[in-house]
Every structure is written in C-alpha cells, then in structure tokens.
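One structure coming up, written as structure tokens, with questions to follow.
The complex is shown incomplete by one protein chain, all other protein chains being positioned as in the whole.
When the chains are written out, they are named A and B in that same order, and each has its own residue count from 1.
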Amino acid sequence: MTAFLDVRDLKVHFPTDDGLVKSVDGLSFQLEKGRTLGIVGESGSGKSVTSLAVMGLHTAGQYGRRKARISGEIWLDGTELLAAGPDHVRGLRGREMAMIFQDPLSALHPYYTIGKQIVEAYRIHHDVGAKSARRRAVEMLDRVGIPQPDKRVDSYPHEFSGGMRQRAMIAMSLVNNPELLIADEPTTALDVTVQAQILDLIRDLQREFGSAVVIITHDLGVVAELADDILVMYGGRCVERGPADRVFHEPRHPYTWGLLGSMPRLDRDQQERLVPVKGSPPSLINRPSGCAFHPRCPYADVPKDDVTRTVRPELTEVGGRHWAACHMSAEQQKRIWAEEIAPKL
Amino acid sequence: MTIPERSDSAAPAPVPATVPAEKHDSEALLKVTGLRKHFPIKKGLFQRQAGAVRAVDELDFEVRPGETLGVVGESGCGKSTMGRLITRLLEPTAGTVEFEGRDITHLGVGAMRPLRRDIQMIFQDPYSSLNPRHTIGTIVGAPFGLQRVSPPGGVKKEVQRLLSVVGLNPEHYNRYPHEFSGGQRQRVGIARALALRPKLVVADEPVSALDVSIQAQVVNLLDDLQQDLGLTYVIIAHDLSVVRHVSDRIAVMYLGKIVELADRDSLYRAPLHPYTKALMSAVPIPDPRRKNARGGRVLLNGDVPSPISPPSGCRFHTRCWKATEICGTTEPPLSEVRAGRQVACHHTENPEAPAPPVQRG
Partner (left out) sequence: MLAYLIRRLFAAAVMLVVIVVVVFCIFFLVPRWAGVDIASSFVGKQADPAAVAAVREKLGLGDPIHVQVWEFFRGVFAGRTYAAGGEVTHCAAPCFGYSFRSEQAVWPVLTDRLPVTLGLALGAAVLWVVVGVAAGVLSALKRGSLWDRGAMVVALAGVSLPIYFTGLLSLAVFAFGLDWLDAQYVPLEQSFTGWLGGMILPWVTLAFLYAAMYARITRATMLEVLGEDYIRTARAKGLREHTVVGKHAMRSTMTPLLTMLGMDLGALIGGAILTESTFNLPGLGRAVLDATRNQDLPVVLGVTLITSLAVLLANLAVDVLYAVIDPRVRLA
C-alpha cells in the first residue's frame, strides 16, 4: 500500500563540465490526498528539481545535452512514474498532476491569449469542441476570482496585473481537476497584499477540490499558512520532516533552527539581532563529507568521534511522524533548542 | 574594527545609531520637499505626451544624521524611483533635495561629483551590479580613482581593509565576481559603497535577492557598519519584516505618495493608515498555530492601480474598506496627527492615543 504520492530515494544528478551536480540526492516523502506538504529550502537545495522530477520535467529543455540521471521511485496513485513510458507520463501531466510556477508573466506565453492557453490545456486531455472548452475557461477564470471573465478570457498575459496573471495560471492548472497540484514559489513574484489573496485562493481551492498540494517556497511564513506537513531540504536532501506545528515549535535540526533565527518576524517583539547561519550554501558537486551541513553547523562538535564529518546522518524518527537527519541525540537536540535557540527567537 | 576619520572632512563625529524620534530639532542630513517624478508617455502620430507615469508625487520627508529611514511599499509605489532621485541618479520633475542644508536638486554632473563621496547607493541585484570583467579589487577601489582620492597606505591596502570590514577575505582582492556567492557579492557592493566613507547610504532592496540565511548575515552587517561608522541609511524594501528590523523610522508608500511616516515601534504597534494596517496583516506569519485564528487579517481586493492614472482623491480609496465619499474627491494631506507621526488619511485607524497593540492572529 503506497501513499497517493510516494517518493522513494529520489536522486536527480546533472552531468556538467565541472562534475556531477547532485541536485537531489536521496529524497523520500509521502503525501495523501487532501493534504498540503510544504517543501522549504534555499536556492540550490533541490526543492524545485524535486517538483520537476515528479512532473517528469527535469530533463525538459535539455536538448541533446548530457541528460539528467534520475533514480528512485515516484508513485502517483499506484503508478510508478519513472518506469512508466514518457507518453504515459505526458498523459498524466496537466490532468492528474498540474503545476503553477513562480513568475506568471514568464510562465505564460506572451503571444497567446489567456483563454487560448487555458483552452489548449483543457482540450489536450478532453475531447471537446472549441466552444465548450472556451466556456470551461471562462468558468475557471470566474472561479479564481477574475472579474468579467467572459471579457478577460480574450486578454493577453501582458494586459493582466501580476496577481491576475497568477490567478489565470491557477485557473489553467486546475482546468482538468488534477489530483496533485505542485506550486513552485507561487507568490514570490507578487506583492504582499496580492500574495495574501493568492494564498487564500489556493487554500479555498484545495478544500473544494480535495487534491494533494505540494507547495515549494523559501518563505517560512507561506508554508506556515498553508502546509499540514513540512519538509526542510538542504543540499539535495531532507534534513527534517514532520507536521507543521512540530517543525515550527519543536524543530530538531540545526539548519531549521538557523532558518527560524535568520528571519525577522512581525509577530514577535523586535529582535535585537538576527541569528544567521554562518557561511554559504554547500557545493552540490563536492558535497561536504558526513553531514552536508557540518561546515555551517554551530553544534557540529556536539556528537562524539568526528561523526558529523565522516558519516552521513540518516533521517530518524524523533517523534510522531517527525523525522530529522542529525547525529545529535534526541536529548541534545531538545536541550539545545529549549535552552539556546528558542529564547532568542 | 577602527575606522580612521576622513582626513579632509569636517564631517560630524559619528552619532549614535538610534536617534530618538523626539529629537526633532537636529538638522536633517537629507531634506526632501515636494519631490515629484513623472515619466512622460508618448503617443500618437506626432509622439505627443499623452500622459505620465506619476512614479513619485509630492514627497516631503527628512532623514536625520545617524538614523535609518525605512521605505516600504508594493511594486509601483515609487520607492525605487525615490531612491534614485535622492541619490541624483534621476532628475526630478519638481521639488527640492537638500543635503546638509544645501540644495542639490539641480547640481550638474561636475558639481555633484564631490557629493558622490557623501551619498552612496547599494543595489538589489548583486549579480548585475558588479562588472564581471573586473576584479573585486578594481571594483571596490574604483571610487578612489573616480574621486582622485589616495587613501593613506595606498588603494590596495585600503580596499583589503574594506573587504575585511564587510567580512570578506582580503586575499580575495584579485578574484572575479563570478567566484562569489550572492551574499558575498552583496558584501562587495557594500564595500564599494563604503570606500569613500559616505555619510548617507541609500540601499534599494539590499537583501531581497538573497537567501534567508544569507539575508540575515547582510542585515546584521549593515547594522554593525552603522554602529561603527555612524552611517545614515535610507533602506528601501518591500519586505515589512526586514524593514522593521533595520529601521528607526519608516515611510509607507502607495502609488507615489507617502501615506504614513512614523517611528518604527508606534507604526508596527498601531498603524494609523488603513493601507499600513492591510500591508502588515498580509504578511504571512511563520507560525502554524496562528493560521486558524487569522481573524484580524485585512484582505485587500484587487491589485495596485496603475500609476499612469491614479485614482482621484485618496489614491488608496479604490481598495480601502473605510472609504467614504470624501476619499474619492479630496486628497488627504500628509499631516502630523501626533508627535512624530504623519499620516495621510481621512479615516485614520486607531485614532485615539494611546492606541492598543494591534491584535494580529
């Protein structure tokens, strides 16, 4: 019995002139219908590559170049996608699983009207005439809150505002009632007041459609608003995963602590000083030995015998449905969080 | 870290980083009056001016020595244009910019040159704002050549010192920008801005292109530099949490206008302008326990209108839940409603002082 979306030991490696870029290097997670998983990480952590791999788009656009190497298993509703033929996966794309992207201006074709682009998405998977497809496009635009949808359906993307474009993008991705929706930084390019509208919209639509949602973002605020579960990625691997409440209130991994400490927060009193993570993100070609985070980790010497530098930590369950990949013992993690980190946040 | 005083300057000694908001009488380092910038739009057979993007319209504010003025707003509010106007990278359509009591609004390139030492800018994108063909040493040392200043000990030594001030290795002198990460490049940009010991640094979205963990490093660095060098900052950003963290006073802009200007704590504790309130309540809270109690959230409708034809009267009235008839007809002036608190609104939020903290979540 597999979960609705079940990713097992996913690896996506890109051969380049400088060496093998291990963008995703052994990632596993599960997601059930009706739930939202938030994948959090910084640039280069592998979060976007993961979503593209699920969609089967990680090699798209790589014409003739040395192709990405992918291994592991991606189960969607009982079908393993990596073993399924490309045509089968293409048939699922846009129908079973759909995606919305960060920048709706560049993600929509500038030369076609919004309506044409939605109609195209609908007709590739439904054998319907142009008229009823257009009706469906208008209906979807209306559903995502675009005023005068019967007029705006004939507008070009550049005639829409940023928020409207993202609504249109959402309308297009939901036109076939997909079971899985992947949103890659859906609000990063938007203003904060518009972001609030879009987050509300995504939440409402999920309730209505009951689909599984993966939301990928660098913004902890956005995941806290939407996600039931959170997966924190660092250097192509998951360092912590668990229910949102536990990841925010009892985080176990020093990198998660670092993310929380780096963020100025409006919901707290003014912090005197932020607590950044020292150093820079890891190289994906020459990954640090042992725990990839150890060069930036203030607690790298807490576990004995240099184990952080030699042994790669595996995800271990630290509580109900809560995993962390850290060599420190559960007691050490709890103590440091409670005594050293939480008071400073 | 010790920074020698500028040899030739009559610059005031570094002042404490935080100037109390009441300290009104201290002379402003930068004073902006009626500042306006309209970008013409040409149309038709003879390219007549058909209208204008009213990017910045009638701004009045001061920046006091040693403080940080945060400028926050959404896209199209004119905050970046404002930054380019006060650094004289753009020519204003109307209004004046005074620096240390001197009107610099219409100074030519030559007359501006000495002032370029005092006013520096840090840009958003650490990838495109550094010339990829120049070494870090050349980039950071360029201002010395342009201003014909020879620092004691030579340019190279001074550049290496600057690199270490911003937390880079002085041995990186001969490296090229592409060898650095985003955060490190932003440090290079900061080192370049600091080379001539400016009095005023205008930073346009200095951290928005950076990852969260790196963002915090740069925010802390800006903080430290201000403490150590007595810098005055104007920090322009769209991220309200970052602006709150770095600023002493904050100006909130909407469609080319300042709608509220106040010291940080009172602004965040009790915003007076409905737009400020909406903006703050729209920021997602990184705490899942609060997501089910989001009662206090004000959700605005629609997008920001076009600055080409801004709404009549109060520019916010099309999206404001408190708007009445007067808002569509009469533009509310930015006026001081309380000591140190200016707001431009007919129906101020939290009208009675002392205001209770806003219930968020």
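As a convention for this text, a contact is a pair of C-beta atoms (placed from the backbone, for glycine too) under 8 Å apart; a residue touches a chain by one contact, two chains touch by 3 or more.
In this text, all values refer to a predicted model and were calculated from it rather than measured experimentally.
Among A:Asp77, A:Glu120 or A:Asp142, the one in contact with the hidden chain is A:Glu120.
The chain that is not drawn here is touched, among residues A:Leu10, A:Leu31, A:Ala53 or A:Met172, by A:Met172. Against the chain not shown here, subunit A presents residues 55, 57, 60-61, 63-65, 90-95, 98-99, 101, 103, 106-111, 120-121, 124-125, 156, 158, 169, 172-173.
Here is the rule we use: only the chains that are shown with their structure count from here on.
For the pair subunit A and subunit B, the distance between mean C-alpha positions equals 32 Å. Against subunit B, in their complex, subunit A makes its touches with residues 42-43, 161-164, 191-197, 199-200, 218-225, 227, 244-245, 248-249, 258-267, 270-271, 273-278, 280-281. Here subunit B touches subunit A in the complex through residues 74-75, 181-184, 211-217, 219-220, 223, 238, 240-242, 244-245, 264-265, 268, 278-291, 297, 299-304, 360-361, going by the rule given at the top.
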